[in-house]
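Working notes for the structure below.
Of the protein chains in this complex, all but one are displayed in their positions.
Think of it as A, B and C in the order they're written, each chain with its own count starting at 1.
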Amino acid sequence: MALTGVLRPGHTQIRVLDIEQSVDFYTNILGLVQTGRDASGRVYMKTCDERDHHSIILKKADRPGTDFYGMKVLDRKTLDMLDSDLRAYGIATERVPTGDLLATGERVRFEVPTGHLFELYAEKEEIGDTLGYVNPDVIIEDRKGISPIRLDHWQIHGKDLDGSRNLFVDVLGFNVTERILAEDGATDMAVWMTCSNKAHDVAFVRDERSDTSHHAAFLVESWEKLLYAADLLAKKRARIDIGPLRHGITRGTTIYFFDPSGNRLETFCGGYNFYPDMKPYTWTFDEIGSAVFYHTRELNERFLTVVT
Amino acid sequence: MALTGVLRPGHTQIRVLDIEQSVDFYTNILGLVQTGRDASGRVYMKTCDERDHHSIILKKADRPGTDFYGMKVLDRKTLDMLDSDLRAYGIATERVPTGDLLATGERVRFEVPTGHLFELYAEKEEIGDTLGYVNPDVIIEDRKGISPIRLDHWQIHGKDLDGSRNLFVDVLGFNVTERILAEDGATDMAVWMTCSNKAHDVAFVRDERSDTSHHAAFLVESWEKLLYAADLLAKKRARIDIGPLRHGITRGTTIYFFDPSGNRLETFCGGYNFYPDMKPYTWTFDEIGSAVFYHTRELNERFLTVVT
Amino acid sequence: MALTGVLRPGHTQIRVLDIEQSVDFYTNILGLVQTGRDASGRVYMKTCDERDHHSIILKKADRPGTDFYGMKVLDRKTLDMLDSDLRAYGIATERVPTGDLLATGERVRFEVPTGHLFELYAEKEEIGDTLGYVNPDVIIEDRKGISPIRLDHWQIHGKDLDGSRNLFVDVLGFNVTERILAEDGATDMAVWMTCSNKAHDVAFVRDERSDTSHHAAFLVESWEKLLYAADLLAKKRARIDIGPLRHGITRGTTIYFFDPSGNRLETFCGGYNFYPDMKPYTWTFDEIGSAVFYHTRELNERFLTVVT
Partner (left out) sequence: MALTGVLRPGHTQIRVLDIEQSVDFYTNILGLVQTGRDASGRVYMKTCDERDHHSIILKKADRPGTDFYGMKVLDRKTLDMLDSDLRAYGIATERVPTGDLLATGERVRFEVPTGHLFELYAEKEEIGDTLGYVNPDVIIEDRKGISPIRLDHWQIHGKDLDGSRNLFVDVLGFNVTERILAEDGATDMAVWMTCSNKAHDVAFVRDERSDTSHHAAFLVESWEKLLYAADLLAKKRARIDIGPLRHGITRGTTIYFFDPSGNRLETFCGGYNFYPDMKPYTWTFDEIGSAVFYHTRELNERFLTVVT
């Protein structure tokens, strides 16, 4: 089979300071659809276009940040195989039982060398995008807010970048698509990795602050929708970090902004399609500005320092 | 590894009535880049963005049509494995030696049940997109004509659709993403199939005229570029079949047009991303209009009858 | 003053067979905002972006068509002056008193040589676009349906095209921007005219069927919004006449479609800006296809024959 193993980022649990304020932001501004609440007060959401039950879980906490990162795998057999591969590689895994998250099957949870909690799962209830599977229409009407297409990727920070990178390549079957080299011209300062045709599914940045998140990204359909996103964020007085602009890395276009708790989010559009026969791109330390913000060619302070 | 096996449509040899007239059309209107000519007079071309040596080969002939369809596989090991799998499945294969096509390694060639000649290959010289792999810029300047991103997919016709569909699913690892059912509500009239995250890499249509091609499609970057394509085709008095408009199938947007020899080409944009955990879409016979041309909801005669 | 006299198409009264069905179409699909109903059952509407009380009046009737065409003039003084100029030119005028239309001042009404009832007015209640005039935001949220920007122009048909053209040029200060010549190479078959920087505010087509309307057009913001319009019309099973495509005339992009009563409407985007020092464009009879539908280069039968 051509596409196997780990399929995509499937869900992420985000810590928020105030649940109702966050639900308002994630539904009316980001434009996700609420699909459930569980006994512990967690709120489940998905984009209009996603078929599985949820991709975002909001959990009340006293500080922002991300609790865990879930990736969907092809099927149960793959789940068991990857669990076994992880253990063989020396990574401790844990089974989180069906029902711990609404509408979600058993998960295989493990900590990666950069300190982040990842989990794999093969089953999540499919609730669809409202268009059905027989003679579907091509558009969903009356979408609210930015209304992205999907949870797209994460950028996360930690000390042992090499460890996480190797784990994702060697065990989880990811490819490195781009990297920024440190001043020494040899060490990876940051790597972008994919398990699909996307230009990236996850990026790791070397940072003393392990188990931190830089941003979760959502895909939007066009550069024009990205303009609408910026207009709406500005109108709602949301905190825009930077954008709309172009990345050198991935060629994608972007806006970075913060949710009310201070979690950085991205709306992302474009990016080339990756195939595993393609050479990765390398960015040298002196061109880090162009790599990240192609138009301004320099990083802003906030972008470099704020992680959660 | 997450993406393996057959990677993508890699090249296709198109029969043209007049080589120089065709080179003019394919470079100045479609906007491909000429990358070579071989001793037999064949002309090799690629899109600006493709890295491999060529995706289109033009060959002089006395009637239009497509000689063969080449798909790139991950590596030599995969090539040998798929060759063996094909034989095990009862498909005769043949090795076409390195050097038969410029800059291309050994190919495994076989006829599929609908009569088309397919070939797999693992190696083609990488000549790049001019941007390089270190600190690349994000745009290629002074692109000519429509200037698509890549050879995207084929729609081909033949009698034994079931045979080709099963071969692509069972041996080559493709997934069916969409189908149109015949009036009986059970038989596949047409199937769209993918080996990647694309909504389709190849489509088969049931047709008495085996080994015929309906179109080869090229990806363009945006709906706005599709408008430019239509404007340019109209300005150059190229024969537009239909478009710009939206497909129900794949949700992509499209223009169909003919090269000077009468080969139908498509510029295609958009389409959802497919994952193998997604249910395929089914279109019923009475909704075939919406399936193919979502806006007009009816097929035009020429679209139904002309194949090469 | 640089922009004086007749400012723009301001309102039009459209005959519909069923008021509630039409209100549903004009609000939920076309995406106008209802602003009033009068004692006679007429329904008043405007686009989200228009500031004046209404631009469309729907009136129940037993056949489709347009009752009258209203154009806003700069001020009362201009109204009186143009009334006097019209009479001096030999056109009978009539004063329709304030209050005949909701929120609208006195109108000067007259029949033009092609048989259409036009009216000029200087005053209409300004109800605004909801953004206000102090520190306005740049976007209106939660727009419904196609949601055009403004009533843009009319194309209307009648026998004495020369008479109407001359009246609009000589008395109302319009400029001819484009024309299609008849087979004789001398007679105007159709003329596009403007009173502003727009490529057209009104077009007259020579036709035995005087006092008929081909379409009223609404401006949309971008080619991408035009795609959304086509998608939505198709989803709602509205009758699309043709499009999306490009006009040769005006360079605008377009979709033509019908309201439930059979009135043809257009969503229009783009078009060059006109200045009165610019030469008009001429289209010869043999290029009428490219003139109207630049991509298909031929007119469809329905487009030529259906007027209301």
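Throughout what follows, a residue touches a chain if its C-beta (ideal position, glycine included) is under 8 Å from a C-beta of that chain, and two chains touch if they have at least 3 such contacts.
Because the structure is predicted, anything quoted here is derived from the model rather than measured.
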Legend entry - Residue, one of C:32, C:146, C:195 or C:242, that touches the chain absent here: C:195
Legend entry - Touching residue (missing chain; options C:8, C:107, C:200 or C:214): C:8
Inset, instruction - Identify the residue among C:66, C:254, C:290 or C:308 that touches the chain left out of the display. - result: C:290
Legend entry - Contacts of subunit A with the absent chain, listed as residue ranges: 223-224, 227, 230-231, 233-234, 240, 243-246, 253, 290, 294-297
Legend entry - Residues of subunit B (touch criterion as defined above) contacting the omitted chain: 137-139, 141-142, 144, 222, 224, 228, 231-232, 234-235
Inset, instruction - Touching the hidden chain in the full complex, which residues of subunit C are there? Just list them. - result: 1-8, 49, 51, 72, 74-75, 126, 133-138, 150, 172-175, 194-198, 221-223, 246-248, 251, 270, 272-273, 275-284, 287, 290-291, 294
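Keep in mind that, in the parts below, only the chains that are shown with their structure count from here on.
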Inset, instruction - Would you mind naming the chains that touch subunit A and likewise touch subunit B? - result: C
Inset, instruction - Could you pull out the chain whose C-alpha mean position is farthest off from that of subunit A? - result: C
Legend entry - Copies subunit B and subunit C touch via same or different residues, half shared test: same
Legend entry - Whole-Å gap between the CA centroids of subunit A and subunit B: 31
Inset, instruction - Quick one: report the Å distance separating subunit A from subunit C, using the average Cα coordinate of each chain. - result: 47
Legend entry - Between subunit C and subunit B, distance of the C-alpha-averaged centres to the nearest whole Å: 44
Legend entry - Numbers and ranges of subunit B residues touching at least 2 other chains: 223, 246, 290, 294
